[in-house]
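Heads up, one of the protein chains got dropped from this complex, but the rest are sitting where they should.
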Amino acid sequence: MSELTHFDDSGASRMVDTSAKRETERIAVASALLRMQPTTLQRIVDRSISKGDVCEVARLAGIMAAKKTSDLIPLCHPLPITSVTIDFAVVSPTQLRLEAMVKVVGRTGVEMEALTAVSVAALTVYDMVKALEHGLTIEQIQLEQKHGGKSGSFHRETTPPHPSGTPS
Amino acid sequence: MSELTHFDDSGASRMVDTSAKRETERIAVASALLRMQPTTLQRIVDRSISKGDVCEVARLAGIMAAKKTSDLIPLCHPLPITSVTIDFAVVSPTQLRLEAMVKVVGRTGVEMEALTAVSVAALTVYDMVKALEHGLTIEQIQLEQKHGGKSGSFHRETTPPHPSGTPS
Amino acid sequence: MSELTHFDDSGASRMVDTSAKRETERIAVASALLRMQPTTLQRIVDRSISKGDVCEVARLAGIMAAKKTSDLIPLCHPLPITSVTIDFAVVSPTQLRLEAMVKVVGRTGVEMEALTAVSVAALTVYDMVKALEHGLTIEQIQLEQKHGGKSGSFHRETTPPHPSGTPS
Amino acid sequence: MSELTHFDDSGASRMVDTSAKRETERIAVASALLRMQPTTLQRIVDRSISKGDVCEVARLAGIMAAKKTSDLIPLCHPLPITSVTIDFAVVSPTQLRLEAMVKVVGRTGVEMEALTAVSVAALTVYDMVKALEHGLTIEQIQLEQKHGGKSGSFHRETTPPHPSGTPS
Amino acid sequence: MSELTHFDDSGASRMVDTSAKRETERIAVASALLRMQPTTLQRIVDRSISKGDVCEVARLAGIMAAKKTSDLIPLCHPLPITSVTIDFAVVSPTQLRLEAMVKVVGRTGVEMEALTAVSVAALTVYDMVKALEHGLTIEQIQLEQKHGGKSGSFHRETTPPHPSGTPS
Partner (left out) sequence: MSELTHFDDSGASRMVDTSAKRETERIAVASALLRMQPTTLQRIVDRSISKGDVCEVARLAGIMAAKKTSDLIPLCHPLPITSVTIDFAVVSPTQLRLEAMVKVVGRTGVEMEALTAVSVAALTVYDMVKALEHGLTIEQIQLEQKHGGKSGSFHRETTPPHPSGTPS
């Protein structure tokens, strides 16, 4: 019997075994930053986009996407998440910032769920304003915080996004 | 009978009617740019991440996500896409670039499908290297090109991503 | 070879063959009527439910559910629907009415899509007000209109829902 | 930094945090009542609908839908349900009644799962008899019972559905 | 810019481009053969399994799975299938044979849909009898026929499954 050894330890994808981990509360926070024309952002704030209330639609899309994370990311564990919230903030005349917080009581963390939530919420914003401009860019998706579990907390040392919209 | 008029023209979300549009071939190209530690990127290139072959897993995740776009983005139309390809390129010692091209013969375009493909592929890269670092940032997701349909073509006037990693 | 004939013509479920049908535009309209306490309905109208904007969340849930119809109803054909709209109206101090219109250019109609849209939208209203009352009842889900296809149009002969809330 | 405060406490949708709740057994029972022509109902009872055994197909659709509840209802928590049963009863010559019971050992209840189960089962009955009549109406979907959890039990004070089909 | 050329022509997975293909009617037939204890098969035929009518449940599972093929097989195209039927036959005291026929009017064939339908139907039979025996084996899943499209027809030259259960 010849094993296909090149798929072995160094190469085979797998869902990592979490059976022996304890169920503890875990929290993750992720953010996305969108850049667009000032007139586009103004219409979002004024809630005057013809397709509907942009932030509310994006928020729901993000919440629902958090629940689909293990269906989207091949090696993610399915997790019975217990909380999702998504907040929006205008951080400059051309920048909208999204932040998602996800919680679970489970055997592994929810950073992928938080990142998926802000990503899909950001894509939904794009979808709803694309009749106004195709230039909208998602310019930063990243983990902000992570707590719970054996590997300890993570808290990004970060300067807040520059209102002027010029990341260093 | 009192209509909830505040959900009317100016506010109600809806799936825009495409029934009267003609079926034509439509193409969209989107990109994502990831920034990470040079050692992390080197291990991706060397295909030595313990969870598996990062780019291949990410590519499949992106292709499968393109097919789920209308399930993720609330007001997107379901479309029988006819082609998805995803390419990877190392554009600096700390930057990996993903590009997805999606095609359809349909009544509306596939820019959301291309953007969803690169976003989920990028999230999958994050998932597979997060044991190495939590600092990986998706720093640019955007539409590159769009062709077909009545609204004409879009081609981003873009300078290539700066190897130095300092977006203007 | 003994056929399990009891699963034959008289009993075997199947997805009916629509291959020979022509692609034509098809439209369906369905409605749902919800009955609840006047104070609950007032809070929906006032948009003061703590979980969010009830009608907007329900509308999005209904639109997304229309796209999942063939995944929910076992023998439904998958259809690339081209339009979904959902409207809300307060028809009495205790009754909220939902109406969904769905369109497709396809080989079979979309009445199940319209019925699924209003049903899931109605369930979502329930979900969002259930902290206020568990007594909310969905008291009428039905097809209102259907057009297109060989079988001709259907238009329900209906008296409008009674403001007093006493169905005949 | 200007917060979009109008999406704040009074308006932002969110998945309510259940992390601090205890896992206990929870049960919910929901019902749906369908009205149709006596000849249609007779053919369901006789199991002589060409598409298959109506109640069995509807039962399976309802069971599978219960598992998809958190995918359909935007703010529902995903729950590892432990039991679903769906029963049918002919309550008058024109009325078929469906009742679903769902159980879970979890941090929140399963009333949405029970309501979703009967709703999708009822829609499936419609789908299977729509070649006979389009007039079939789902005339009552409601929660019957709910047990477990801190908020206590709910038991609808209800007169049984009237065989004559005239709800009070 | 250094391309990751090892993911290039010889290795990168992709959804093959079917945009230029013509929409034609395409049909595929696939089969699965299950081997089990004679007492188990007898109870299926007698419809006396406590979980329900085995073949009917398996048939519905197979039909629904056909609709999910592009969600399960990573590089499959989504297709608006127009027909699915699944038949069962007892071919020996220990063998149950399933056959699925799937049709589409589309740009690519439906052999994966037919194979997925019989596979999931066969798994469902296993699920429903596993309280009786764990030894049930799915011993042959294969394409039987394929018609339509440019590549011509395929018709397996096959001897019928041996009642004695001894494949040559």
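Note that the chains take the letters A, B, C, D and E in the order they are written out, and that residue 1 is the start of every chain.
The criterion applied here is as follows: a contact is a pair of C-beta atoms (placed from the backbone, for glycine too) under 8 Å apart; a residue touches a chain by one contact, two chains touch by 3 or more.
Fair warning: this is a prediction, and the values are worked out from it, not measured in the lab.
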Visible chains in contact with the missing one: A, B, D, E
Touch criterion as defined above, residue of A:Leu34, A:Leu60 or A:Leu79 at the omitted chain: A:Leu79
Contact residue for the chain not shown (choose from D:Lys21, D:Arg43 or D:Lys68): D:Lys68
Listed residues D:Cys55, D:Leu75, D:Ala122 or D:Ile141, member touching the removed chain: D:Cys55
Footprint left on chain D by the chain that the document does not show: 25, 45, 55-56, 59-60, 63-64, 66-68, 80-91, 103-105, 160, 163
Positions on chain A contacted by the hidden chain, ascending: 1-4, 7, 11-19, 70-71, 74-75, 77-80, 106-107
On chain E, residues whose C-beta touches the chain left out of the figure: 9-14, 16, 47-48, 50-53, 57, 60-61, 64-65, 68, 71-76, 111-112, 115-116, 119-120, 122-124, 126-128, 130, 134-143, 146, 154, 156, 167
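Here is the rule we go by: only the chains that are shown with their structure count from here on.
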Most remote chain, CA-based centroid, reference being chain E: A
Same-site or different-site touching of chain D by its copy chain E, using the half cut: same
Copy-to-copy rotation for chain B and chain D - C-alpha atoms, rounded to a multiple of 5°: 180
Chain A and chain B, separation of their C-alpha mean positions in angstrom: 14
Gap in Å, rounded to a whole number, between the CA centres of chain C and chain B: 32
Distance from the mean Cα position of chain D to that of chain C, given in whole angstrom: 14
Overlap residues in chain D, where contacts from two or more other chains coincide: 11-14, 16, 52-53, 57, 60, 64, 71, 74-75
Chain contact graph, described as a line, ring, star, complete graph or other shape: other
Contacting chain pairs - touch in the sense defined above: A-B, A-C, A-D, B-C, B-E, C-D, C-E, D-E
